[in-house]
Each structure stands twice: as C-alpha cells, then as structure tokens.
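For this depiction, one protein chain was excluded, whereas all remaining protein chains were kept in their positions.
Moving on, here comes subunit A:
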Amino acid sequence: MTGTDVQLQPRKKGMTRSQKRGLSRGAQYVLFVAAVVVFALTADWGRLKNQFAQWDIAKQMFPDVITMALKNTVLYTLSGFVVGLALGMLIALMRLSSVGPYRWVAGIYIEIFRGLPALLIFIFIGVAVPLAFPGTEIVGGTYGKVALALGLVAAAYMAETIRAGIQAVPKGQLEAARSLGFSPARAMISIVIPQAFRIILPPLTNELVLLFKDSSLVLFLGVTLEERELSKYGRDLASQTANSTPILVAGLCYLLVTIPLGFVVRRMEAKAQEAVK
C-alpha cells in the first residue's frame, strides 16, 4: 500500500497486488456501511422497540423466566445428557465389541437415531408410545419423557464420539494395563476410558450445548404450566401479551448459557492442542 515497493516491481495492468487487495477491502467496507445506513434509515424504530423491547413486559417475566423456565431447560438438558451419556457409552462399547451382533445392533441404532429429526423422536415418545402401549407410563412424567427423548437422540451422537475417543487412546496403554494383570474390563474402566474422556471433553460439551437448544422441543410434548421451559414460556407469554419481547428475553437466556459454554469448549480445545505439542 506504500508507494516505495511499487516502483521496484514490474507494473502489471497498472495495479500491484497490494493495491488490488486494498481496493477490494475498501469496497467491502463501503458496502457494509451502506447496508447499515439503509437499515437504520428504513427501519421503523418505534415499532421495533414496541415489539421487542417493552420494558414492563420484560419485567413481569421475572423471576419466573429464571426460576422456572431456565431451571426447567437446564433440568431437561442435564437429564437428557445423563441418559445419553450412559446409553452412548453402552453403544460405543458394543460398537467396539468383538461380538458381531453387538456391533450390528449398535451400528443400526446409531444410523437410525442420527438419521431422524429430534422432533420426530419427541412426537414418537409423546404421542406414539402412549397410543401403542396404552396404560404404560414413562417413569418421571414429563421429565422422564424428555430425558428419554433427548437421551435417545444424544446417545447416537455421543456413542460415535466416545468410540472415537477410546480408539484415540494409544494401543500401548491397553497393552501396558493387560501386562500388569488388568482384566479387559478393568483396563477399560481404569486406564482407557479416563484418557478417552479427556480427549472427548470438548465434543461432549458441544453436545451439551446442542441438547440445551434441543430441549426446546419439549414444546411438542404438551406440558403443564410449571413444566414449561424457555421456548414454551417465551412463546406463551408472547401470545398472551401480543408482543415479541418475551421471545427476545428467552433468547437472551439461552445465550447466557451457550456463549460461556462455547467459550469453555474453545479454551479446552486450545489446551488440548497445546498438550499435543
């Protein structure tokens, strides 16, 4: 961009590389500023403020949005995560088993549940199961249903993550454990799995973030007022007040959790990168 080295280089079509790059970048800035200006001028600010930033509507959401809605979201997520982790671990071990049928069952499970939309699983648990097996009650009511539905979906993804983690532990670790007299199961529990979990902590935390968002599908299960989580609560209030402010507040509550978690994941990934070096 400075004139000094321009003279040293042979001139091609009038512009040097750095000049071209500068021009292109300048053009992009101009376009961006123009878009912002156009939006600012054309948007109906009063209307937007009315729709999304009604202070008294936001105020009347507290403390319920935290003590009930956010609390339920967290509860649904954690219970789904625990079920998913336990089931995912089982499926991962089956997938790595030397017994053929175990591997096939695990493979089929993973293919099916990774291939279906989470919403369909929720509808299946909420509607199809009670119709198909009348009289059966899923333990724990809504909480049980959500834990099961989220867990079934999460298990498929987590199983693949856990399997990859177990396979990433060097073979010598298992050999060292076996040579010391550990049985295969003990070696797995004491030596391999703890190391696998260090490797997969970042992707597992990512899965937690995904589950946190997927817990909004509870909307389709039909829940009592006290069982509402962020999305349902936000939507209900939005229709009651005919205003979008509750949606905005609910959204902010999600970000309150997901952004720090995402930050934690990036920190862990950076640390893991450093450890490799």
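To be clear about the criterion, a contact is a pair of C-beta atoms (placed from the backbone, for glycine too) under 8 Å apart; a residue touches a chain by one contact, two chains touch by 3 or more; residues count from 1.
In this text, contacts and distances are computed from a predicted model.
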| item | value |
| --- | --- |
| Protein that the absent chain corresponds to, by UniProt name, given "ATP synthase gamma chain", "ABC transmembrane type-1 domain-containing protein", "Polar amino acid transport system ATP-binding protein" or "Sarcosine oxidase, subunit delta" | "Polar amino acid transport system ATP-binding protein" |
| Of A:R103, A:R178 or A:R235, the one touching the omitted chain in the full complex | A:R178 |
| Candidate in contact with the missing chain, chosen from A:I191, A:V209 or A:V257 | A:I191 |
| Chain not shown, touching residues in subunit A | 170, 172-173, 175-183, 186, 190-191, 194-195, 198, 275 |
